[in-house]
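Rather than the whole complex, this shows some of its chains in their spots.
To keep things simple, chains are lettered A and B as they appear, and every chain counts its residues starting from 1.
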Amino acid sequence: MKSLGIGLIGTGFMGKCHALAYGSVKAVFGDVPAPRLEVLCDVPADKAAGFADQFGFARSTSDWRELIADPKVDIVCITTPNKVHKDMALAALAAGKHVHLEKPMALTLEDARTMRSLADKSLGKTIVGYNYLHNPAIAHARGLIAEGAIGRIVHFRGMVDEDYQADPDLTWTWRATRADAGLGTLGDLGCHLVSLAAALVGPVESLVAETRTVHATRPVGEGSGEHRPVENEDIASALLTFENGVHGVISTSRSAWGRKSYIAFEVHGTEGMITFDQERMNELRLYQNRGPMAEQGFKTLLSGPEHPPYGHFVPAPGHQLGFNDLKVIEVHEFLRAICEDRPAVPSFREALHFEAVIHAIAEAAAEEKRVFLK
Amino acid sequence: MKSLGIGLIGTGFMGKCHALAYGSVKAVFGDVPAPRLEVLCDVPADKAAGFADQFGFARSTSDWRELIADPKVDIVCITTPNKVHKDMALAALAAGKHVHLEKPMALTLEDARTMRSLADKSLGKTIVGYNYLHNPAIAHARGLIAEGAIGRIVHFRGMVDEDYQADPDLTWTWRATRADAGLGTLGDLGCHLVSLAAALVGPVESLVAETRTVHATRPVGEGSGEHRPVENEDIASALLTFENGVHGVISTSRSAWGRKSYIAFEVHGTEGMITFDQERMNELRLYQNRGPMAEQGFKTLLSGPEHPPYGHFVPAPGHQLGFNDLKVIEVHEFLRAICEDRPAVPSFREALHFEAVIHAIAEAAAEEKRVFLK
């Protein structure tokens, strides 16, 4: 397998995360060629140059089309605001590049569908940054479910919360607009939870839902006295029916004081239960109806080498992976998929379903009706 | 205040709990006359006699109408299977007695309404066994909310689970029938959660819901090969709109492996959050957006004398109340209400709302529509 050249667009939260992941994936896993960090793009140009130096990229540009056109770039990483995902991804695919896109794919479901259609016809592989899927604890949960450790799945509950929009006095930003941000908490947080639900239980068939905007308006700036409306939801909840008949409940809030990275779920089975919370991302809780009742209880499984690929990071159990490590696993999956000429997971195909669900939630809430995914 | 005579119908889980509570309420609180344990009723007669001896009742009978007619009985405690609640409560009220009824009030909402109507016209006071409401931690949560400690309430989430119907091999019982048990997990568990939601957030206005029966049939007896249908729900979930506009999500299961007495909720406010789990009933978790962000976090408040009426049980904090102690507080509330000639809380009036909600959930699920509580 030849080394692949990376072009990274964006240098914020996720941009840095991508840079770190592509920079260390070879050292961590060993079974992929070290990616070449070729071009970094941001605006203005000097910001791009500064981050190229910091992140170890060979060149920089303030023109993302130039980055895509660069013949040394094989993989285009898109970590820009959601609004521009679509144009960049379509251009990269059209140029025959592999696309590593941060979630959500696009502001609207229609755009996401367009992107998937083009991906289906393209030579380039795609992967979307549903990084929580790559947690060894989640992989272990999936394995346990697959082997019947908790019997037949009968119920799913999930919550995903943060508090970055909880403060009533926070000023108004583009995040509050349909035009620039699209959905609210559903797009930022909800889709992550859906990705986990789908991975653990299966695709969603239909749903009913409600949403709420906690803060109807926000001040434009300090002292101006002006307020602008918040156009998207702060809170959303839905009752899900999965294709396999399982009933689920999910809820998300970006205004939940005290929740910093709360992605919690329960999978109920006929023989046991699995629970998880991302704020303790190295722990999986498992209850099995096995052995004497007096010794039954929820067991806390602390991630370790027995939960691949944890051991590639640390050979000793319980030592803790971190948030950035999940992106390294995601990058590894993408590089292996390219190397083996198979679809990466989750590609635009799977991601489209996750995002169809959040748009269905918004629609079900707005129109007060049951929405079917197909 | 004169001492009140107690007639207890039923000697099971809740019957014993009532006996213990009436037996110790005077010693615990001191401000009520010691109730006189007059008559205990169960069938057959010798069982009643045996339990009267154990629980310290003066007499026993196998005829509940005789108990109600007994002039020395002032309070009739009804802890029998749900199916007979209505007849007993109506008879007791008609006889001018105070009624301490276990939840749910009745199998159907219509019956519950009839009971409330009679109660409204009766001299006797009523209270329904929503014992979790009496937890000092819950009382403290209500106080915190009332004083604005977490700002304006914007969201509620709650779950209530047990696993007594989780085992697929469990044999069929009357619990599985509409005729004898009425609702399933909603009647057993769900109504407790609703009582807490209403106490913390307010009355419910409308809802949509889904229910599931996990095990469609159950074996009638070992080796018979016969199976009978399970007619009521194992799992139920609902999206609630409270009268004050707050959006809520609740879910309940009686088939949730590992959950033994799980009644968990989150109250989201504009300035903080409160969470609770009955399996750790002496802990309340509080997050407040106060002080430097570096020192913000969920605080675990361990129940103590600062959380009345904890101190009546133990003068030292953190020493732990138990399940049976909640009933003592409930009994105290009932005796004080009688003594002060005021309605007890929750009387048939409040309980009717809790139960209207669970029936609305069943209806919304069955008919796939939004149900309004009024």
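As a convention for this text, a contact is a pair of C-beta atoms (placed from the backbone, for glycine too) under 8 Å apart; a residue touches a chain by one contact, two chains touch by 3 or more.
The structure displayed is predicted, hence computed values, not measured ones.
Within the whole complex of this structure, the shared sequence is present as 4 copies, and 2 of these are drawn in position.
Methods note: only the chains that are shown with their structure count from here on.
Chain geometry summary: the mean Cα position of chain A and that of chain B are 41 Å apart. Of all residues in chain A, only 150-151, 154-155, 157, 159, 166-168, 208-212, 214-215, 234-235, 237-239, 241, 247, 249, 251, 253, 255-259, 266, 268-273, 287-289, 296-298, 368, 370 touch chain B in the complex they form.
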